[in-house]
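With one protein chain held back, the other chains of the complex are shown just where they sit.
For clarity, chains are labelled A, B and C in written order, and residue numbers in each chain start from 1.
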Amino acid sequence: MNASFELMRYDEFVEALEIIDDEDMRFEYIIDVGKKTRDDDFSNDWKTEGNLMHGCMSKVWIVDQMQKDRHFFKGFSDAIIVRGLVSMMTESFSGLTARELNTLTEEHVRKLNLGALTTQRQIGMMAMLEHMKLLSRSDRVIHVDKI
Amino acid sequence: MNASFELMRYDEFVEALEIIDDEDMRFEYIIDVGKKTRDDDFSNDWKTEGNLMHGCMSKVWIVDQMQKDRHFFKGFSDAIIVRGLVSMMTESFSGLTARELNTLTEEHVRKLNLGALTTQRQIGMMAMLEHMKLLSRSDRVIHVDKI
Amino acid sequence: MSSIKTSTNPHLNNSSSFDVERVRRDFPILSREVHGKPLVYLDNGASSQKPRVVVESVRDAYESYYSNVHRGAHYLSQRSTDSYEEARETVARFINAPSEKNIIFTSSVTESINLVAATWGKKFLKAGDEVILSEMEHHANIVPWHMLREECGIKLMFVPVTDAGDFQLNKFEQLLNANTRLIAITECSNVLGTMVPIKRLVEIAHSRGVPVLVDGAQGVVHHSVDVQALDCDFYGFTGHKLYGPSGIGVLYGKTEILESMPPYQGGGDMIEHVTLDHVTYNKPPYRFEAGTPPIVQAIGLSAAIKYVERLGMESIFNHEQDILGYANQQLTEVEGLQIFGTSENKAAIMSFIVHGLHSFDLAAILDREGIATRVGQHCAEPLMDRFGVEGMVRASFGLYNRRKDVDSLVFAIEKAKGMLL
Partner (left out) sequence: MSSIKTSTNPHLNNSSSFDVERVRRDFPILSREVHGKPLVYLDNGASSQKPRVVVESVRDAYESYYSNVHRGAHYLSQRSTDSYEEARETVARFINAPSEKNIIFTSSVTESINLVAATWGKKFLKAGDEVILSEMEHHANIVPWHMLREECGIKLMFVPVTDAGDFQLNKFEQLLNANTRLIAITECSNVLGTMVPIKRLVEIAHSRGVPVLVDGAQGVVHHSVDVQALDCDFYGFTGHKLYGPSGIGVLYGKTEILESMPPYQGGGDMIEHVTLDHVTYNKPPYRFEAGTPPIVQAIGLSAAIKYVERLGMESIFNHEQDILGYANQQLTEVEGLQIFGTSENKAAIMSFIVHGLHSFDLAAILDREGIATRVGQHCAEPLMDRFGVEGMVRASFGLYNRRKDVDSLVFAIEKAKGMLL
């Protein structure tokens, strides 16, 4: 957790969720994040089989757009709650180098303290983090500079 | 149980076991019957694979010697307790015609009230009775008249 | 069976003989809360809760007479063997099998079906032979046959269902031909609730000399079963859906068929003799029960069966049909809600979607309201394809559910719509 880099968006989420001390409200917060992630934020062209993250109960797509040496993720799901979670994950951990990404651990996910989330979804979020790490090392990375 | 024929030896066993009201002593009674059944009562020639009754934990041989239309069984086992049980069964139900044999039921076995015996051995005795019935209808019957 | 569409159905307000509140007190878990709300358990299709007598029978077995079975010559071993074999008799009586020797204990209906595919199937089926299934089979009754298709080249034919989710006897007859060797069919769809007319189907199949395997996983829970009246050749079910323990299943088979089958797994109890070069096998049912069986689970299943017998399968059926009718009425009134499975012969299972809502979102909000449903493909992907949906929410009812639970469900669906739309 002693990352030498800043995770501004992540810290905002942690803080916001810390203030909410009611499980149901934390749940609604995620729904709100999900609702705010509009369809037009995530190009339909990206909703391909290849961008699917497997093993989820609903469809989850994640893309990695690289600028210089930094990874910027975007995610989407057809289910609002999952979309909220994916958005939190992709927004939280965007802007890092591959090396920085690799220092992220379960602790980062746990610290979001999504008590309203059941363990399976926590595991789901861990899986998302792992997926993002893998993605950043794959040939699926979209190099924005080159476009 | 309303057999129209007499089972003298059987009645003796039932009576003897009724008088004994201690489980351990009933158990010893069977051992005694087993011990009384000597090796020389049961010819070694009969201890063949063919005369084995299958499915027992110890070896049980039964033969059916027929005189006129009546079946006379002899049985043996290498274990004394089982030998006692086989003897009781073969002695009890000898001297009957095939038709009479077929009227014997579980009740006859149950009435021996071998409380000292665990259920599995009760089942074993039922199996013996069934085996004797089958035997009496098989080509393994030894027709003594013809010898 | 009663139509779920007719609210004038005599059963609908007539579960008086069945005191559901009293029954609920037999199930400790039902009084718990989830997320601060009273639990409304509507996931019985996946697995049902256990009455106290079942849990007690398990505890009692372990604490007062546990031992391995069929093996020792000692008292506990015989006591355990008696209880285990008595469980076999209980199962036989419950589905009216001719003898307890027709009952094989497995670990689940999935294993029961795999057993048949791997023994009977491998022995009697060859390339080109056809097995008929339906479009609404659970994966447990598809994948074992698929694996046999991969291994031996058999063909699988699927009887389609109507839009209402009805099984089509005429389409079934059309699929029957000289190559048909087996029908493997569910008695009741775990998604649509549809009851398949097994008796009629068996008559037709037998008239062509084709045996029938029935997947009774859902069927056995909702109505009384008589395998001799059905005349099916195999019948499998699973204990954990029938208010019994996890880890226990049943396979019923006709005597001659079981006797013709080679063993499935190898190990203790299923053999007669073993030498280094040769092995001879035991008779059914033992031939198919290798190793130490799920002893205490069988005993617990027996307790569960006695429990439902005491309530009466007829009463349970009537009670559940009442709930089903009510649920149908109430859910039909929810705007945007679409029900899948509207057969006139169906068990108390309601699968649906709400247009505009993702099923996962819906189920997640139901969960927050304390309502346990299942969401997804329900191990019936081909059926989802058939109806062109990616998933459904399923509310499946058990003997302890009430009209009130339907009200909670409807209330929570409306709440979800408010939150998500």
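Quick note on the criterion: a contact is a pair of C-beta atoms (placed from the backbone, for glycine too) under 8 Å apart; a residue touches a chain by one contact, two chains touch by 3 or more.
Remember, it's a predicted structure, so these values are computed and weren't measured experimentally.
> Of C:A229, C:V274 or C:L421, which residue touches the hidden chain?
C:V274
> Determine which one of C:V20, C:A46, C:I257 or C:V389 touches the chain that has been left out.
Selected residue, touching the omitted chain: C:A46.
> So which bits of chain C touch the chain we can't see?
Counting over the whole complex, chain C touches the hidden chain at residues 28-29, 32, 34-35, 39, 41, 43, 46-47, 49-50, 54-55, 58-59, 62-68, 71-77, 107-111, 113-114, 117, 135, 138-140, 142-147, 156, 158, 238, 240, 245-248, 263, 265-271, 273-276, 279, 290-297, 360, 363-364, 366-367, 371-376, 379, 381-382, 385.
> Under the stated touch rule, tell me which residues of chain B contact the chain that is not displayed.
23-24, 27-28, 31, 57-59, 78-82, 116, 118
Operating definition for what follows: only the chains that are shown with their structure count from here on.
> Measure off the straight-line distance from the CA centroid of chain B to the CA centroid of chain C, and report it in whole Å.
That gives a centre separation of 46 Å.
> Centroid of chain A to centroid of chain C, CA atoms only: how many Å?
Distance between chain centres, rounded to whole Å: 39 Å.
> Pull out every residue in chain A that's touching 2 or more other chains.
none
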